[in-house]
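Take a look at the following structure, please.
This part shows subunit A:
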Amino acid sequence: MFEVSRRQFLKLSGATAATLAIVELGFDPHKAKAAAKELKTARTDVTPTICPYCSVGCGILIHVKDNDVVYSEGDPDHPINQGSLCSKGSSVRDLYTTDRRPKKPMYRAPGSDRWEEKEWDWMLDRIAEKVKETRDSTFVVNEDGIPVNRTEAIASMGGAALENEECYMIQKLMRGLGLTFIEHQARI
Partner candidate 1 sequence: MKAQKNEQMVHRFNKGFIVSHWVQAISFFALYITALPLYTDFFSFLYPVFGGPEGARLLHRIFAVFFMLPFFVLLIFDRQGLVNWTKRILTWKKNDFSFFLAFPKEFFVGNDKVPKQDFFNAGEKLNSLLIIVTTLMLIGSGLILWFPANFSQSVVQWGITIHVVGFSLAMLTVVAHIFLSTFHPNSKASLRGIIKGDVPVSYAKEHHGQWYDELVEKGEIVEEKKKSKGA
Partner candidate 2 sequence: MTNHWIDIQYSDAMLVIGGNPAENHPVSMKYVQKARDRGGKLISVDPRFTRTSSKADIYAPMRSGTDIPFISGLIKYAIDNELYHKEYVVNYTNASFIVHDDYKFKDGIFSGYNEDTRNYDRSTWTFKRDEDGNILKDETLKDPRCVWNVMKEHYERYDVDTVCAVTGTPKEDFIKVADAFCSTGTPEKVGTIMYAMGTTQHTVGSQNVRAYGMLQLLLGNVGRAGGGVNAMRGEANVQGSTDMALLFHIMPGYNPAPTQSERHKSLAAYNENETPASGYWSNRPKFMASFFKAHFGDNATPENDFLYDYFPKSRRNNSHIALFEAMYDGDIKGFITWGQNPIVGGPNVRKEKAAMEKLDWFVCMDLFETETATFWTKESGADPSKINTEVFFLPAAGPYEKEGSVSNSGRWMQYRWKAIEPKNDSRSDAWFVHNLARRLKALYASENGPIAAPFKALDWSFGDGDYPDVDLVCREINGYDLTTGKTILNFTQLKDDGTTSSGNWIYSGFYPDAAPGEEKNRSKNRDNVDTGMNNYLNWSYAWPLNRRILYNRASADLEGKPWNSNNEVIWWDNAAGSWVGHDVPDFGAATGPTDPGWKNPFIMRPDGKGELFTNGMTDGPFPEHYEPYESPVPNAFSSVQLNPAARIWTGDYNDKGDAKDFPIIGTTYRLSEHWQTGPMTRNNKWLAELMPYMFVELSEELAAEKGIKEKDKVIVSSARGEIEAYAMITKRFRPYEIQGQKVHHLGMPWHYGYQGIAKGSIANYLTPHIGDANTMIPEYKAFLCNVRRAEG
C-alpha cells in the first residue's frame, strides 16, 4: 500500500553513519550503553497521513505502538515538506494522546445546564427524528410554480477539516434532504 523511509544525514548515507557509529562504539563502553537505548520509533507501525491543519498538504508519519501514538513526524518521502513540519504539524500526536477528547456522545436537554452521556444509537435515533420532524413541517415542494423541494429550517455548516469523501457525503445527504443553508469555512 505504501512505503515510508526515514530522513538520513544531509549527505552521509544512514547506513554509513550507523556502521561508523557502531565501529566507534566498540571503544567506548559508556557509549555502548547509551546506544543500547532503543530508538523510540524502532518498532512502531508507521502510517502516512496528511497534516490536518493548513493547506500546504504536508505528509506526516504516525508511529503507533501498543495501540498508542508514540511519535509523529514529517514524511521524508513527501515532495512538499520532505520530512519537515511546522509547530502545528509537529503536534498532531497530541490530537490522539491528549486526555481532552470527549469520552462519549453527549446530550444536553432543553433548559439543562449539563451534558448527559449517551449511546450513539440513542443519539442517531433522536437526531434522525428531529431532522425528519423539522424537515417535514417546513418542506416547500413548489413556490411560484417552480418545484423548489427545499427546507430552510435546517442549516448545515462546516467540513473544511474533513475529507473529500466526507464532504461529498454531507453535501449529498443535506441536499438530498432539501437544505439550502449549506455553508462552511470557505465563506468566512
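Inclusion criterion for the candidates: all candidates are chains of the complex that A comes from, given by their letters.
What to note about this one:
Here, a residue touches a chain if its C-beta (ideal position, glycine included) is under 8 Å from a C-beta of that chain, and two chains touch if they have at least 3 such contacts; residues count from 1.
Predicted, not measured: the structure shown is a model, and the values here were computed from it.
Contact annotation for this complex: of the listed candidates 1 or 2, subunit A touches only 2.
Across the interface of their complex, candidate 2 is touched by residues 1-3, 45, 47-60, 62, 64, 67, 69, 77-82, 84-92, 94-96, 98, 100-113, 115, 120, 123-132, 134-136, 138-139, 141, 143-173, 175-188 of subunit A.
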